[in-house]
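My structure is below; once you've seen it, I'll send some questions.
Removed: one protein chain of the complex. Kept in place: all other protein chains.
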């Protein structure tokens, strides 16, 4: 089986979705001829034509708003926001309409809308190119939010998002776009709403998603060598959260560290802590630590590693929690 | 001393700010001749003229964006978003610019911007008129966010917001606009960043803000009668959070219930739980409960009391926590 | 009688009937006599219902209500120009258009009764999208729907209503530009009723809204919004254009909101009664009725019959409406997702017990 990058897997997911369902449309800024600034849509316009894969003017609010109308007309829109920081002009349409339309129409008008957003930092990008927007979406009732950590899961989650009858925000970790994996591209396996335990370990649970999963695995490796075996949980589905798995894992470890790139305050880690406290209070042997971005705007390239959770920061937090 | 409503107190705060600082400007939709749909700006245009108090077209993004330019030109803009649900078109300007401008300019260009947003539910409003947008703002690094619970603190917080060198989002609880208080209007007292303990009690801490503070006080009253004395903390400053006070109170009660109108998931309660766990883990005798709005769009008028935390729901949570 | 003052800017305004009902332009708009009478009937029904709603609100049977009195011609004339497979994207004041589309008034009014959100009726079956409160946001929905219809090879079109106030929003621009670029079969229909709550048109923009159309590469027409024939004609033309694949159009209908912004508003705080009186004299129903009677398409008996029908109808509407109970609490949870996730199921249980 050949290796595939995350970009390749996402491209395959779009291709297969376009192929299998004639109602799927793919559009956004530069997704056509260019194939997207990250090449995720490469070749799709040539394969499926300009009616099904097309460029839009730079109008993020319009892109999200058109999704609403297209969904009403029976289409299954898959829109790309070019970067995390440029998804914000669409927030009003997403919060006020995409998320609420099914509810508002008592279920008569569904919103099978997928919005893909290349997200998070770590690529030495300029300001507005390293944002972690998940909180804005996770807090918004009516949306589902997923963030894959590896190519195979990226394929699965994007396919599931497109097939979902409800709106799904897909946060693609840019810094992992060129990471590779080997295996079958399939929609089988854990669905939206399910976390994955990537590694077992009794000392502490590392809970993360997106690009930070790789750093958690690295930290777990290092900690294992120190005699501190850590479980690693990839949340995948940021909304709905897999509360059952979280509870189960932390009830067994008694200790947890949550890791994400977003700023600390009201980053997803806050919700994870709250849920873990609700699910596993009697089993907790130490406060849950959050290793996250700081409460600052995402910094410029030469300072981004000061901001991003490092393997060392993760490991230190685990050591502290274990020593508590 | 005469009684004053929250609307009256906010009006007085704007009037005093306009009076004391000639660089203060007040603008927004219908704030001029009409005096705002809630009358918060009533009489200000007549008193200070059309240059300092003026109507804008319906352009929330433009309103927030103009704040940036006006601040650069040395003004101190105080903008009104007409309702919580109509503040979303301005999110891009607020997140990408208002919050980041000082950072981006290495402190050379400050953003002494105040954005007032009549917020939260409980007034039998239509959809988009009962939103609790605090998470979007609290998670955004570079902003301060306050939410007063009573008229005197509304005066204080709005004055402090306007005087603050950094951008402050003021979430005004609509359902308390016509609540009354007696006392001196003053900026003395707790600043932005400080919570207030409104009531002492050893059994459990009720932590809330905005309109829910009144319900917490009511619940505390009822619980006191049952022999369950509760402390009530009014956060006031949602960002920065007064972590020290939170820790102190919960270290003494060992139990806490957080109450807010916003949906549960990544509502401010999640952050409060996470902080309390960090600050008071060894003192916790029960999991912290969150009594909040559900993870659904704000419901129509005839169902809003199904959604809003009721005194009964709050009291029940306290009883459960105390019985844990 | 002089033309409304807002038209004193040199920009042409399409008109078929003078305010007194005399033809001043081509009155052959392509409707047969029955069609012509239908316009009057709808306007009469709509006005009667609008007034009933004001009363219902005063009596506590509706929460807040935004009346459209004065705008009947703008709404009826435009909605009547559409076919059954077309889709209307309303703002929040388009009850008259909803009636023309066949939306059930009681279902619609659940919105204002506070028992449900934007689309208590079936938007797809009625061709009338949910009531949309965040102004101008519906315009991009309409463009998306129209693009979808075009991709389906259908000749259906979308018509989106918006106000003069909404025209200042970014979404207006994105919708107009996207429509033009994609040649989407959509009609952007502005009811310029002179006011956005308390803010008059002149404080909202510095040129006629219709004058924006050339900047997008689409036709822009300004029409006397109190002249139902002119509105019908302009809309019909735009519809034909859309069906022919020639893309979007912008229509600005000059009209006036006779009543308050909503029942929560007190317009005496910001506008002169004299202005209201001037517009009252331009009443769209009186004008059209005079025309129909003058040309012999309807007699006084027809209007009387319509009024009687309206009376009976609003009686039924009222009766059904006040009989409506609150929806079950479960409604709060049951329409958020096609399949509620475990976390939401748990909340539902906490809220409702086993219900």
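Here the chain labels run A, B and C in written order, and each chain numbers its own residues starting at 1.
Methods note: contacts are C-beta pairs under 8 Å (C-beta built on N, C-alpha and C of every residue); 3 or more make two chains touch, one makes a residue touch a chain.
Please read all numbers here as calculations on a predicted model, not as lab measurements.
Trainee: In the full assembly, spell out which visible chains the left-out chain is touching.
Mentor: Its contacts among the visible chains are A, B, C.
Trainee: One chain is left out of this view; which of B:166, B:200 or B:248 touches it in the full complex?
Mentor: The one listed residue touching the chain not shown is B:166.
Trainee: Consider the whole complex, including the chain that is not shown, and state which of C:86, C:171, C:283 or C:331 touches that chain.
Mentor: Checking each option in C:86, C:171, C:283 or C:331, the one touching the absent chain turns out to be C:171.
Trainee: In the full complex, which residues of subunit C touch the absent chain?
Mentor: Interface residues of subunit C facing the absent chain: 168-174, 177-178, 180-181, 203-207, 211-218.
Trainee: Where does subunit B touch the missing chain, residue by residue?
Mentor: Its contact residues with the unshown chain are 25, 51, 56-57, 59, 61-62, 64-75, 77, 89, 92-93, 96-97, 100-110, 141-142, 144, 165-166, 193, 240-241, 243-244.
Trainee: Even though one chain is hidden, which residues of subunit A still touch it in the full complex?
Mentor: Touch set of subunit A with respect to the missing chain: 29-30, 32-35, 37, 55, 57-62, 85-86, 88-89, 124-129, 264-265, 294-297, 299-303, 306-307.
Just so it is clear, only the chains that are shown with their structure count from here on.
Trainee: I want to compare two interfaces, A-C and B-C. Which one has more contacting C-beta pairs?
Mentor: Looking at A-C and B-C side by side, A-C shows more C-beta contacts.
Trainee: Taking the mean of all protein CA atoms as the centre, name the chain whose own CA mean is closest to it.
Mentor: Per-chain C-alpha centroids compared to the overall one single out B.
Trainee: Measuring from the mean C-alpha position of subunit A to the mean C-alpha position of subunit B, what distance in angstrom results?
Mentor: Chain centroid spacing, subunit A to subunit B, equals 30 Å.
Trainee: Would you kindly tell me how far, in whole Å, the mean C-alpha position of subunit C lies from that of subunit A?
Mentor: The computed centroid separation for subunit A versus subunit C comes out at 41 Å.
Trainee: Where in subunit A do residues touch two or more of the other chains?
Mentor: 61, 89, 92, 96, 100, 103-104, 141-142, 241
Trainee: What residues in subunit C touch two or more of the other chains?
Mentor: Residues 116-118, 134, 170-171, 331, 336, 343-344 of subunit C each touch two or more of the other chains.
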